[in-house]
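One structure is given below, encoded as structure tokens.
Of the protein chains in this complex, all but one are displayed in their positions.
Our next item is chain A:
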Amino acid sequence: MPEHETAATRRQLLSRIGAVAGAGALYQAMTSLGHAAASDFVNPPKLSGARPGTSVLILGSGLAGMVAAYELQKAGYKVQILEYQNRAGGRNFSLRGGDTFEELGGAVQHVGFAQGNYFNPGPWRIPYHHQAVLHYCRTLGVALEPFVQVNHNAYVHSSTAFNGAPQRYRVVDADYSGYVSELLAKSLNQHALDNEISADEREHILQSLKSCGMLDASYAYKKSDLTSMRRGYEKPPGGGLDGPSIASTPLSRGDIFSSGLWQAISVNSLLNHQTSMFQPVGGMDQIGKAFQKQLQNVINLRCKVTAIHQDDSGVSVTYTDDAHGSVTRIAKADYCICTIPLSILSQLDIQVSGSMRAAIAAVPYAPAIKIGLEFNRRFWEEDEQIYGGISFTDLPITQISYPSTKYFSNGKAVLLGAYLWEDVQAFRFAGMTPAERIEASIASGEKIHKQYRKEYSSGVAVAWSRVPWAMGCSSIWSEQRRKDHYKNLCTMDNRIVLAGEHASYIGGWQEGSMLSSINAIEQLHKRASGVG
């Protein structure tokens, strides 16, 4: 969701960078991405020696807020959560048939999905190395299943390459590495790199190119049973008299490189997208719901925070209690963990240092669009043998993600029909009505799957900038602003500490909000207990 491309994203950004700025910029971006560290979670915090009766008020019941409440309560703190919405979970949520979703501007969507179908407008996948999220899923009994990111039989599509015909990922993957290997082998065999490498090394590289690039004995990448073993056959091997296979013909080298379709290989290779990935069975909101179950007694729904004050003796938070006649109340506690998104917090009256206030005001939010489309049948499985995974395109929708669940089932199914992050198309989609967004996603999608219009059943289009309780998807930091403000944002200010994906280096991912929360409670505990 908030992961941008990755989703956090960086994911979509990457494909955009390639499309707009060319390969050089893409490479630069990829390099910095490649260096992104995996999550550093090892264990939940051990908070011993809490002073009995110490109270903590938590603002927001997203994953950051609920991790904090869960751990602090275990450590002996008295916790309460104030939540604006009528449900816990924050951006961890799913939409199902019968749900209504109202956005800023007043448009109301009635989700028409069939029983059992769902759509994750926010987070939707969990990398294997997001160990905090996985830890809490395990601890709280949230059932997980594999989320398929990389599908070699899904499509990669460019409206300006191959006459707009989508190509199978495996074909582009095979041909790309085949031609790169062939070219490199050629230059090695012409001794063009002899200044760089020894004769021994040259032999090793040549061997590797032959193997990894599917090159023949003369180091050529061409139509053969060998290359078809990776890219697929013209006629696949069969049985009996139909046994013999027919090899397929590689796409032309020039077309492969100019198509830009290799960007998908790069995106799929990122640490955040590597196999294995997971999703909760039945919707991402199962995580939020599992936390909520543990925290029934401390979550106060429909409380709108208007002011956050502190002095030497404690914090006092003013809020409107919409669950009880919209009366204005003041909640007091010894400490406060505020997980309200900065898009909103920057407009609230919060009594913190000037430097923290400046940090709160320094971080913009991505508009991000996600569109869930329900179809009458799984044509991607039945007609095209695509089981989960993602097709990538240069069209505004950027990708189509097929459901990684209930494969081969009959009846309606929901796919992710668009995921836009913060490019101009994302802003444009945000300005459309929900119906216009859905139509635009179908108009893109039918260029990849001709069955789209015929099989379309219903849809829901979430523009995060118009989500009333978030007013944006997740934080966008610049290097400069991170340098200027990140530390000030994350350092406890007397009795108030902030948490959320915005206060992490894993922006837009649930892991970021959890790790930020853990760091916040460690700071709080140190301050409150005088320990450490």
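To be clear about the criterion, a contact is a pair of C-beta atoms (placed from the backbone, for glycine too) under 8 Å apart; a residue touches a chain by one contact, two chains touch by 3 or more; residues count from 1.
In this text, contacts and distances are computed from a predicted model.
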So which of "NADPH--hemoprotein reductase", "Aldehyde dehydrogenase family protein", "Cytochrome c" or "Peptide ABC transporter ATP-binding protein" is the UniProt name of the chain that got left out?
"Cytochrome c"
Pick from A:248, A:346, A:510 or A:523: which residue touches the chain that isn't shown?
A:346
Identify the residue among A:253, A:482 or A:527 that touches the chain left out of the display.
A:482
Looking beyond the chains shown, say which of A:256, A:373 or A:463 touches the absent one.
A:463
Hidden partner interface residues of chain A, rising order:
8-10, 13-14, 16, 19-20, 29, 32-33, 36, 84, 104-105, 304, 341-344, 346-348, 361, 363-367, 422-425, 427-431, 440, 463, 465-469, 471-472, 476-482, 505-507
